[in-house]
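Contents: one structure, followed by commentary.
What you see is the complex with one protein chain gone and the rest in place.
Chain nomenclature is as follows: A, B and C, assigned in order of appearance, with residue numbering initiated at 1 for each chain independently.
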Amino acid sequence: MSQVVPQKVYLLVFATLMCLTLVTVDVAFYNFGILNLWVALAIATFKATIVVMYFMHVKYSSKLTWVFAISGIFWLAILFTLTMGDYLTR
Amino acid sequence: MWSFPLLPDRASTVATQVDMLYFFLVAVSLFFSLVIIVGLVYSAVRYRKDSKASREGAVHEHLGLELAWSIIPLGIAMGIFVWSSVLYLGMHVAPSGAMEIYVVGKQWMWKIQHPQGNREINELHVPVGKPVKLIMTSQDVIHSFYIPAFRIKQDVLPGRYSTQWFQATTPGVYHLFCAEYCGTSHSGMIGKVIVLDQPEYEAWLAGGSSTAMSSSGAELFKQFGCQTCHKSGSSQRGPSLDGLFGKQVALINGEKVVADQEYLRESILNPAAKITQGYLPFMPTYRNQLSHEQINQLVEYVKGLGGQTSASEHP
Amino acid sequence: MSSQLAHHFEDMSQQREASSLGMWAFIVTEVMFFGAVFTAYGICRMMYPNAFGEASNKLSVLLGAVNTGVLICSSLTMALAVRSAQLNKTKSIIGFLIATMILGGAFLGIKVLEYSHKIHEHLIPGLDFVYEGVHAPQAEIFFSFYFVMTGLHALHMIIGIGIMVWLLVLAMRNRLTDQYYAPIEITGLYWHLVDIVWIFLFPLIYLIGRA
Partner (left out) sequence: MKHNQTIATPEDYIHAGYGVRSWLFTVDHKRIAILYLLSITLFFFVGGFFALLLRLELLTPQGDLVSAETYNKLFTMHGVTMVFFFLIPSIPAVLGNFLVPMMVGAKDLAFPRLNLLSWYLYSVGGLFTLYAMVTGGIDTGWTFYTPYSSSYALTNVVPVVIGLFILGFSSILTALNFIATIHRMRAPGLTWFRLPLFIWAMYATSVITVLGTPVIAITLVLLGFETAMGAGIFDPALGGDPILFQHLFWFYSHPAVYIMILPSMGVISEVVTCFARKKIFGYHFMAFAIMGIAVLSFLVWGHHMFVSGQSIYVGMVFSALSFLVAIPSAIKVFNWTATMYKGSISFHTPILYAFGFIGLFTIGGLTGLFLASLATDVHLTDTYFIVAHFHYIMVGGAIMGYLAGLHFWWPKITGRMYNEAWAKFSALILFVGFNLTFFPQFILGHLGMPRRYYVYPDEFQVLNVMSTAGATILGLGYIIPMVYLIWSLRKPRDVGENPWGATGLEWKTPSPPTTHNFESTPVVDGDPYQYSPEERA
């Protein structure tokens, strides 16, 4: 049986996610040029990571689960990089 | 019927180079096929079930062999890669000063116009020994302009220009095919490429009495009132087009683009896409008002307004 | 317990690990599924940044943000439902599952509201698209992506809520215990994945071109 995560951890993750939602909305209204996109993506990636780690228990899971989780991101990066590469060098 | 070719005509400068690579690849393929076939047949015969041949010393792994048949093919493959990529780059970058011919593909015909104004359908007359650059677009689906004897092929896309170039080496008549499936009469979208000696080509050009593309473009320029905004000299509403072609244009988002044919075409059809610094995006689109041939004529006209004459080097 | 062990497994832990692994493989599939449409969206956005920014301003940040909050709440209740199963607390499984379903329903309700606004504003690509300005064709592409992406996301939520109905029945029959909680565990994984998709959807679709 896998580990039971303490309720406190869940609530903390929840609070972080909510705060970051407000932050991401707020920063969208300031003009940082190209940075806006990167800030939004960075916040979203951080939020997704803590969901994966705590809500989806990857932090407490086997190496194999890590491999699966990472492989999805890796292959998505292949698709994105090579396709984008075409558009950026055309 | 029984005399049929086994090798295609070879009638352009790149055809010879491509064929050298092709025959090298054939040789590599024959070599490795032979290695495998001889290995298989030898083992199958000598070590058939009933044979008394000794099986002593049989091994199940051999690092040296594995590395050998990984690294040697890798070396050969990388060699081919470099060879073919160098060739490919050359096939893509048209020599400066190549004569430019406009091609419009549609279901199911090729419409061609020479800068001098001569139009043809499903035929392309070109002079021998001169680099020719094709500036191609499609008015419906994707087509592909394929001349086997020249070993060149390029998809012709709607919504943008594609280009390719060749230099014919031998006068004659060659196949022109559409190589990208484009609907019912895909196999009917074929034609002839007629390579002529220079004098014959000039005679052919002179034979069709027609208005040069840039003159037709000038007409259109007036007819659509383009000059009201794009006045020559300094103007308030639209950027001047004098000497524009081939120059760098600074855009309002800070980027810089070269004013090539593709840029001019896009600026007519989707003017909001690339706005020149210091101007406002209020030019309307001419998407449904101009035919593809008319756009080509306008482009040719603007090109003629000065600036560098050399072709852009976009594929 | 043994009745919940399928004949082809050796023991409960093998069965649970197989389910969890199967779900993770499915999550990888889902990542690629949404990832591909994000890639397509990213490329179109790169080609037409101004048009996409302008079109995005037709969406309501308020509704999008509220929905993000609702979805994060539902993820929390889902995680707590799984935890309750691990701790063998049947009553709180039922409570948290119902809470998750209500929150999921609220999300979909707000989504319907947003869609109806878009219908009134004639922003339905292809069928009824009226858009002023030079960016109209590109804005239509933006709305195509908007409807495909949010539509597929909503579809996933509907499926998730459907599965939760089944889980609710299992829980009410006392079938979800600390020995057998794979069904609720893998549903949880799925639900969090749907949450993650939205975490990316929200800034990329609603929050561009706002500054």
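In the analysis below, a contact is a pair of C-beta atoms (placed from the backbone, for glycine too) under 8 Å apart; a residue touches a chain by one contact, two chains touch by 3 or more.
Keep in mind the model is a prediction, meaning the values are calculated, not measured.
Put simply, the hidden chain is in touch with A, B, C once you look at the whole complex. For subunit B, the list of residues touching the undisplayed chain reads 1-2, 4-8, 14, 17-18, 21-22, 25, 28-29, 32-33, 36-37, 39-40, 42-44, 47-49, 51-52, 55, 57-62, 65-66, 69-70, 73-74, 77-78, 80-81, 83-85, 87-89, 91-92, 107, 140-142, 144, 146, 148-149, 151-155, 157-160, 162, 175, 177-188, 270, 315.
Contact between subunit C and the absent chain runs through residues 6-10, 14, 17-19, 21-22, 25-26, 28-30, 32-37, 39-40, 43-44, 47-48, 125-127, 129, 137-138, 140-141, 143-145, 148, 152.
Counting over the whole complex, subunit A has residues 64, 71-72, 75, 78-79, 82-83, 85-90 touching the chain that is not drawn.
Here is the rule we use: only the chains that are shown with their structure count from here on.
The multi-chain contact residues of subunit B, meaning those touching 2 or more other chains, do not exist; every residue touches at most one other chain.
The touching residues of subunit A, counted against subunit C in their complex, run 1-2, 4-5, 7, 10-11, 13-14, 17-18, 21-22, 24-25, 28-32, 36-37, 40-41, 43-44, 47-48, 51-52, 54-56, 64-65, 68-69, 71-73, 75-76, 79-80, 83-84, 87. The touching residues of subunit C, counted against subunit A in their complex, run 13, 20-21, 24-25, 27-28, 31-32, 35-36, 38-39, 42-43, 46-47, 61, 65, 68-69, 72-73, 75-76, 78-80, 83, 86-87, 178, 188-189, 192-193, 195-196, 199-200, 202-204, 207-208, 210-211. Touching subunit B in their complex are the following residues of subunit C: 48-51, 134-135, 137.
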